[in-house]
Structure formats: structure tokens, C-alpha cells
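Just one protein chain is left out here, and the rest sit where they should.
Chain naming follows the written order as A and B, and within any one chain the residues start at number 1.
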Amino acid sequence: MEGTSLQPHLETLLWSAATVLFIVVGSYLLGRLASWVGGRLGLSASERKKVFWGFLFAGPWILGFLIFVLGPSVASLYYSFTDYKLGETPVWSGVENYRELLLGEGAHGRRFSQAMYNSFYYAIVGVPLQVGTALLMAVLLNQQLRGIKVFRLIFYLPVILAGGPAVLLAWRYMFAANGGFVNVTLQNLAQNFFLFDWLYRFFIFAVEGFNGFYAGISRGDPIGPLSYTLPALIGALALLSVLRGEWTPSRRGRLMTIAEVVGVTVVVILIGRGLIADPMDPTLLYAGGLLALVGALISASQDRVRSARGWQIGGLVTFAIALVAILIAGSPEHQALYIPAILISAAPLALSLVGQWTRPKFVLGGALAAVLCVIIVARLVPGQLDSGQITTFARPLVLASTIEQPDNLDYLEDTYPAAAPSPLWVYGAVVIVLAGLAIANNRYPRAQRYVIYAAFAVFALLAVGTLVDGVRYFQAFENISAATGEANFHFSLFRDTTRAFPDQNRVPLWLTSELWTKPSLILITMWSSGAGMLIFLAALKGVPQVFYESAEVDGATRWQKFYKITLPMISPALFYNIVIGVIAALQTFEAIYIISTPQTQDNMASAAFFLFTRTFRQLFIGQGAAASWILAVIIVLLTMLQFRYSRWVHYEA
Amino acid sequence: MTTLSTQTKIAESRNAGMPQTIRSILRALPLRPILLYAVMIAFAAFFLFPLVWMGGTSLKTIEEVGQPQLNLLPAVPQWSNYDKLFHEDAFYRAFGNSLFITGLVLLGTVTSIALVAFSFSRLEWKGRNLVFALMMGTLMLPVQATLVPQYVLFYNLGWIRTFNPITIPGYFAGGAALIFLLRQFMLGIPRELDEAAMIDGANPLEVWWHIIMPLSRPALATITVFLFVGQWNSLVQPLIYLQRSELFTMPIYVAQKLNLQASPLPWQDVMAASMVFVLPVLIVFLMTQRYFIQGITLTGSKEG
Partner (left out) sequence: MKRSMVFVLVALLLSVSLPVFAQGETLEIYITGLTEDTMNWFRETAFPAFQETHPDVQLDILTGGWGDFDATVAGWITTGDGPEIVYLGSEYAATFGNLLADLDPYLSDWEELDQFLPAAIDTVTWDGHLRGLPLLMSPRPIFYRTDLAANPDAIPPLTFADALAFTAENSLVEDNAMVQMGFMDIGAGLFDDQEFIGYLWSAGGELYNEDGSSAFDSEATAEALQYMYDRRRTMMVDETTAGLPPIEGVPIASGSVVSGIFPMWNMPSTSDALWDDIAIGPYPAGENGSPIVQIFIDWLAVPAYVEDPTLAVDFLKFITSTENASALVSVAGFTPVRQDAWEELRESNPVWDRLLDAAVEYGRSFSDIRASAELRPLIREQVNLFLSDQQSLEDTQQALKEEYDAILEDNGYLN
């Protein structure tokens, strides 16, 4: 190389040296500053020393955060509240960007919610598969076999390759529907093995059906009575698990956890959906506030202070959303609707101000107040839980139909969904029953038994009834279509793909059909799950053999050893992989960039892909920034959920 | 040794219900290794295929590349494709730049991450949880959100068309996910070890260097590999900031070979470049490999 071309390298070396110096001095000063501030705040000398060392070591990150992250983040937060197209001056526009995206207004709002649905798919379907593959590979590699090193290298290889465009292009060839490696292999296997053929066709049938259904849901097609099936099923299954065995403290804890997870997830999702609805649905916010209140009370009754804190934070979030809702509500009457939500969601926080709020009597009073609130709210909001709606719930219990005009398209598409009570009531019922059982803690075994039987029967019947009614609902559309000769576009992909079992020569249209694009991407991420594998492997190597040896003495089977020793011991790694996996799912970018075609882009786009297009293709920096902040909030919520419910995560050796 | 004998014991107990003859045949066969190998080979085939395709294509002639059907391997390997690559100045420049950048980034980032993770896991200080939560928070913000403000920042520092926007941020413990990973690992190291050292009068810096760093080797090796792969593959950031062909790194060099305006597309050149591109990462992985196996020394006793 000629001398001149080394100039940039030398410059970089100098900058690097200067940076190291800057970091050393900066961290030292930061430590001194922190210890001085600590002194002002009345810390003892030894505490101050700890603070000094702590900040000294954390200094590099803190300095980097202040310089490279904080400024740009504040700028992008500011942009998100402006109408800012590249090259123009940002004009303050309040929450307009957020409103458009969250309410799904217009082409961009709709594309954003589609991207959110896609991301959700990657997180729910992709991450477990990816983490599972990584764990399986790590367990395989942890065996003592000859040549394991070679396999380790091969298993890791995809991670190295995955980032580059070349290998993603290779995948395009592998996934070619006609003559691609994947499909040719599958077809050969199917032709030679009778059993595999049926499995293969069932696989096609299931994937296409599921994705077709998901496409309908993400496009907002009404699902009618089916919206009650999921919560009813959760309730029935949870109660079934109680019926099957003895009442133990761990069972009680598990019920509590299910109740909380269902409660929190549903409230977060429904509040999100409530926000997307136009106008924003206040009942969802009431419900969120109520749930936080009840949860806080339950936790308090059991002296679980941390748990109660969690519920308080939930209340706070609802509170914040209600405030935002008031800000963006159109009219004063509309604004008034959100005031109860603000009051209810502030209640859990207010509780801790009262002091001694864990006293049983107080808890009982609070619970009564909460129930009263439910009733008031139910009566306060027009169209929620009036007598007509209660019969709507009662009908599926006897397998009767709730659909009154099965031959009227307008009724089916608009009137019926609008008049149906929110599925939240069913979720709420599940949470209340499970939490109630957990609190009662088997103190009244007989009464409890009856409650369990009754509740199980109701949930099971509701699940079956709504499922049957859901089929009727879909059939009604078909019948209308047949009678009028007009095409029925309601869940069209789902119906097209499930009408008949796939022919023998059918192949998955991996990258070209919107039924297969998401599974393709998931397969590629599974293929490159070697990073997770390494983390699992390092963790597996760290499990002391002593534990296994003593378990063997006790006669544990291999599965028991895995479940009782390995899994808890590597749970930090598992936890890490899941958190990182979910975050990555929302931020998938490069793979989509390369393997999608213009026709499949919308069906593959992750939230990050959307915001890239909005910012850099269409130059609407303001709305792009808003999208990224929504994404950030969602990731924070998800991570909080995961942190909270991985209590079994084992940190101490 | 012990594990193997118990495995056979368990296999025996599983087969207890079978007739005597089958049982004896099964016992004679090394069933479990065969099964394991089968599963692993199936996995390996799945993982290797794209690489084989890339390798095969890199040895094809331009005519073979243009054929409609997908042939995995060329009729006659064209090693001249690689020869051509090794005669390009741009290739050496890009390779050198990539090595230079990655080396610098690795040095600075691993050290700073180890320091920060130590602070978050082994030191107790007021405000630690707050700072840690903040750090986790930065994970949540998508990188695309701050691209534009960041460009302005680097511009004001005079760093556009230099390596600095790519190398310098790493020195500030870039990569919250890796800090988190290392912290999780360090949390698992028994606390008695550093407490004992502290009582002997060691300061935290000494504890970090003499106790925690040696014990963290598997995790350090892991993050080194991750960082290396991440940096070596990094495409978008260098593209945005380098802008000049003499500063280009390997991924840009490879991506530029994929120029759509060339007809027919010189796939064989792209793939040859890709194959060479992958090599350094493989070497680093092989070099750090033994640390993964080494495991962690816990409570002083270690298995074999």
C-alpha cells in the first residue's frame, strides 16, 4: 500500500488513543463526582467509596450513553412530536403522529398495524422455535462424542454467514417453490414414504390455514363469537389442571401466575387495541385500572410487596394512557369518559399512601370497592353488559346461536360485532376466578370444589359453544355469498386454503405467497440460531457435574435430570435468549430487506422495517421517529413481563 | 466415564420390557451414538447447504452460473475465480480495512464491556439498578430511530468519511446486550471469591483482573465471537459513513460485486469473495472454541 492510503488508519489510531484517554479520565471524574454527590446525599464513607468504584467501572458506558445515545434519542423523541419531512423545518404537531399510527388511520397507519401483527407473529411463533432449536443443538453438542468439534463449527457457521447478503440470496434459491432444494427434498421424501406424505400435506394444510387465518385477523376481519373462545379455553384448562391433582402451595402459586399473566397481557393488548379503535374505547382503560387495583389488593393480601408494586406500575401505565387519551380526545364529552379511568388507575398508587394497606380488613374493603366499581362501570358505559348482552353470553352455553340475522351481510359485518360485549369480560372472569381460588388457598375445601366444578363447566361450555357459533358465523358469510353470487372476501385466504386437503403434488410457496413468507423468515432465523446455541452451551458447561452425579444416585431418569437440574441451572441463558429473541423479532431488518419482493414486503415487514421505509424511503422523519418510540415502549413492556414471570430464573450457583 | 456407564444403565432400564433377544442385540449396538450422529448429521446438512451452494457457485464458469437449473457443483472447478480475486487491489484494501476496524473495535469493546459488566454484577453501589435499567432501556430503542440525529452528531465531530463513527462508539462499551450477557455470567460466579480477595486488601480493579476475568473466559470468548461476527458482517453503518471506496470494508466490497447492472450477474465472483470473507470469522471461532468447552470453575472442584 502507498503511504498516503494509510493516513485514515493512522488518524483512527490517534483518535482511538485519545478516546481511551478520554474514557479513563472521564470515568475517574465521573466516579469522583458521583461520590461527591453521594456525600451531599448523606452516604457514609464506605458507601461513597463503593459509589466511586461503581461509577468508575460503569463509566465507559455512562459516557458513551451521554454522548452517542442520549442526544440523538432526545432529538428523535422531539421529531416524533413534529410534522417533519426531510429538508423541511420540523413543525410541532403534538401527538398527531402517534394518533395516526395507533389508530391505524390511512395507508400508513394500516401498514404500521400490519407490521405490528407481523412482528407479533415472529415473537410468538418464531422465538420459541428459535430458542428451542438453539437449546436442542446445545444439548447435542454437550454430548461426549467423537468429532463434536466439527459439528460445533458447522452449527455455528450460519451465524457467521447470516449477516451477509450472499447467503440470504442462497436462501432465495433454496426456497424456490418450483425446483428449490427445500421443496425438492420434501417432495422426494413424500413420494417415497407414505407416512411422510401425509405429514407433509398436513403440514402444508396447517401452516396455510393458520397463516390464512392470521392474515384475516391482521387485516381486521370480524371473527364474531370466536373472540370468546380463547379466554374461555384458558379458564377451562387452568381449572382442569386444578381438578387433576392435589391442592398444593405450588399449585396455588401457579394459578396466581396464570391469573396475572392473563390479566396483564390481555390488559396491555386490549388497551393497545382500545387505543387503535376510533374513538378510543374508555371501557378498556377502566378495565385496565380495575385490574391493576384488584391485582394490587390480592398481592397485598398475601404480603407480596414486590408483586403489589408491579400492579401499581400497571395502574400507572393505565393512568398515563388515560391522560394521553384525554389529550387527544376530540370533544369535552369524550374527554369526560376517560376521567373514571384516571381515578381508578390512580387508586392502586393511592393505596400505598394510606399506609398499612396490607391489613386484611382493608384488603377486603378494597376488594368490595373494586367489585362495586366493576358494576358501576358496567352500567355507566352505554352498550356494555346490559341485559341483552348477558343473554349473548348465555346462549353459547346451551350451544344456541347468537346470530339473529344470518342472511344479512350488513348485520354480520357491522351490527353484530358492534353489539357484542367485549371479550374482556370473559378474560376478567377468568382472572377473578383463578385469583379468588388462589386467595382462598383451600381454606374452604368443599365450597371451593363446587366453585371449581361450576366455573369449569361454564368456561368449557362457553369455549365449545362459541366455537360452534363461530363456525355458524363463518358459514353465514358463505351462504350469503352462494345466494347472491358475490365473492366473499371475509377471511378469504383461510377459506381458500382450508376448503380441501392439499393435493399430492402441492408444494409450499415459501417466499412468494403471503401464507408462507413469515414461516420462511422464521426458518431462516432458526437456521442461524447458533448465537443462542453458544450461550446455552456456555451455560451447560457451567452446570457442575456433581449435581448430576447425586441425581443419578437418587435414580433420576434423563428427562428428570434435564427438567430438574439442567433447565433451572441454565435458566439465565434461557431467559437471556428469549428476551433478546423477542427484541430481535421486532427489529428484524436485513433479512426482510433481501428476501422480500415488493409483493411480499408488507406481509413480512417488521416494525423496524416499517419505520425504516417511512423515514428513509418516504422521508417522513417525524412519523418514523414516532413509530420507533411506540416500538420501544412495546419492547419495554414485553421485557418487563418477561422479567416478572421468570421468577424461577436461577442466578446463584 | 461415569456418565457413559450411567447412560447404558438407563438404556437398560428402558428396554426392560422387551424380549431377551432384541434386548441383547440392542445392547450390542451403540444405539445412542448412532441416533445422536443421525440427528446431528441431519442438522449439519441443513446448516451446510447454503455454504455448499456458495462454495460450488464460486467455482463455476459464467456460463454455468447462467444455466436455469440449480447445479450444486461445477463440472470443472474454476480456481481462477479466486486467482482473479487475489489480483484485485480493491480486495486487499477492503480486507485490510476490515481487519483493521474489527481489530480496533474488538480490543476496545471487549475491555470496556468487561469493566461495565463487572460494575453491574460484582460491585454494590447506590444507583446501580437505575443505571442498569437505563442501559437495558437503550436496547429497546431501534437503531433506525437515531440514524439521522447520529449522522448530524458525527458530522459535527468531523467524522464523516473516516473510520471513527464505526470504531469509536465501541470503546464506550457499545452493545448493551453483550454487557447484559456478561453480567448474567458474572452473577453466577460465587461471591465468596471476591469477598475473600477484598478482605485480603485487593481493590476492585485487582479483583476484576485477577479473579473475575480469568473465571469469565467462556463468556468473554462468546462475546468476542459475537462482536467479531457483528463487526465483520456490519454493512449498513459503514456504508452510511465511509462513502469513499478506499475506506470500504469487506461486506461493502462483496455487496458491490452484486451489482445488478452487470449482465449476466457474475455470481461466481460474488461467491468467491463471500467465501474468502467468511474465513477470518471461522478462524476466530476456532481459536476461541476451547474456552467454550473449558467450562466454569465453580466452588473450586471441576469435572473432567
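Criterion: a contact is a pair of C-beta atoms (placed from the backbone, for glycine too) under 8 Å apart; a residue touches a chain by one contact, two chains touch by 3 or more.
Since the model is a prediction, treat every value here as computed from it, not as a measurement.
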item	value
Residue among A:296, A:507 or A:556 touching the omitted chain	A:507
Option from A:404, A:478, A:496 or A:549 whose C-beta touches the chain left out	A:496
Option touching the unshown chain, where A:11, A:414, A:478 or A:549 are the choices	A:11
Hidden-chain contact residue, picked from the options B:117, B:186 or B:252	B:252
Subunit B residues that touch the omitted chain in the full complex	65-70, 147-148, 151-152, 155, 160, 235-236, 239-240, 243-245, 252, 255-256, 258-265, 267
Contact footprint on subunit A, counting only the chain that is left out	7, 10-11, 13-14, 17, 85-87, 106-108, 111, 165, 172-173, 176-180, 183, 487, 489, 492-493, 496-497, 502-503, 505-507, 509, 512-514, 590, 593, 597-602, 613, 615-619, 621
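The rule we apply is simple: only the chains that are shown with their structure count from here on.
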item	value
Chain centre separation (subunit A, subunit B; CA means) in Å	27
Touch list for subunit A against partner subunit B, complex	1, 5, 8-9, 11-13, 15-16, 19-20, 23, 34, 38, 43, 47, 50-51, 53-65, 67-69, 71-73, 75-76, 79, 137, 140, 143-145, 149, 151-167, 169-171, 173-174, 176, 179-181, 527, 531, 534-535, 537-538, 541-542, 544-546, 548-549, 552, 557-558, 572-573, 576, 580, 583, 586-587, 589-590, 607-608, 611-612, 615-616, 621, 624-625, 628-629, 631-632, 635-636, 639, 651-653
Touching residues (chain side subunit B, partner subunit A) in the complex	2-4, 6-7, 10, 33, 36-37, 39-40, 43-44, 46-51, 53-54, 69-70, 92-93, 96, 100-101, 104, 108, 112, 115-116, 118-120, 123-128, 131, 134-150, 152-153, 162-164, 167-169, 171-174, 176-177, 179-181, 184-185, 187-190, 203-204, 208, 218-219, 222, 225-226, 229-230, 232-236, 246-247, 251, 254-255, 258, 270-271, 274, 277-278, 281-282, 285-286, 289, 292-296, 298-299, 301, 303
